[in-house]
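The complex appears here without one of its protein chains, the remainder shown in place.
Let's look at chain A:
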């Protein structure tokens, strides 16, 4: 036993530099708190005998303090009770027939103090006491205690780490006052674990659920509104490998079907779709390079460009996204795990999805502008003048409009913009067009894809 506590204290106080209170010691060694106090004292004495100042203590003093003590929080009492005599001057209370105020206003009220004090102030504190009924070590720590309030940490740890103990049984060994009459509900639903870790973990998984829903719904909603994101042949194949790679299809479908008729989710979809689209888009992009190459044939213009972008020396856009894509993948994995739970409805999905894709293919109003651009390269008129290039080029501009339903719709529109830049830059531009028809459009399209609807659709669409 003796070794045990010395060892425990040596490890925790000296090595780990932790605060150890008599309570945490009594919990750790399962001993009576009074014994723990003595252990703290013994350890403190021995250690400081070996090496003075190696262990600091805080003391808890109980007793009666001198009334005129300056540090008294409220020096009121004793004086105040005397001061109450003002009352005779004050006129009778509401004319009550009762004898007024022959109450013993001067009756002394005993004030006991429980004072926590640091080792260095011990003598000083003792001097403020008229009589001391008890004193013991409250806690030990290796270095001086900068903030006394940090002692609350001890009790917080105790509640956290001993939450599983049944207080009615376990606390007896700590010397807690027992109460034979305690009533506790019999059908005891375990209280929520106080572990903050669990709480922290929860929010992390939660956001995932919404991420899937909106996307799926977005598709649903837009299909209904005939805004019709045509799933461009171009983008479809691209995303196919990527999504197939990241998330097994079955996982996705049930979700789609499940949410089909939920209006609430639709309303969410409007709001959330945008960030989500970006996510899925970027994840699609991120996964593309690896997956896309083997399946070259079906790729249309769009994916071509994506590839070009990869190949082209200058894809600045893609570079920062690469690492991000990794985390996306992780998220997808999580998502997949979540969706796997919903697998039961698979058959429905199989039925539902084909005609949907068919419908989607028919009308492609929203995404049409995008594909159109893919076809007609933006014409640039360039004049080179003493080292500078000037001209006009076509760029895509985002426009956000409120539609007749009151929703905000972001569209890409081509616009002409004049530019002027240094000579060296165009060189780079000029080499690029060899592979990809022209850089600006690609960039524009990427923007378009991000904001537009097409790619998400492809990401989640039926293959």
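Descriptive notes on the structure:
We take it that a contact is a pair of C-beta atoms (placed from the backbone, for glycine too) under 8 Å apart; a residue touches a chain by one contact, two chains touch by 3 or more; residues count from 1.
As a working rule, contacts and distances are computed from a predicted model.
Going by its UniProt record, the hidden chain of the complex is named "DNA-directed DNA polymerase" among "DNA-directed DNA polymerase", "MIP18 family-like domain-containing protein", "Protein TEM1" or "Phosphatidylinositol glycan anchor biosynthesis class G". Only one residue in the set A:118, A:331, A:398 or A:411 touches the chain that does not appear here, and it is A:118.
Not every partner is drawn; the one left out touches chain A at residues 1-2, 5, 22-23, 26, 32-35, 37-39, 41-42, 60, 62-63, 71, 73-74, 76-77, 80-81, 84, 86-87, 90-99, 101-105, 107, 109-118, 121, 123-127, 129-138, 147-152, 155, 159, 167-168, 171-172, 174-185, 187-189, 191-192, 194.
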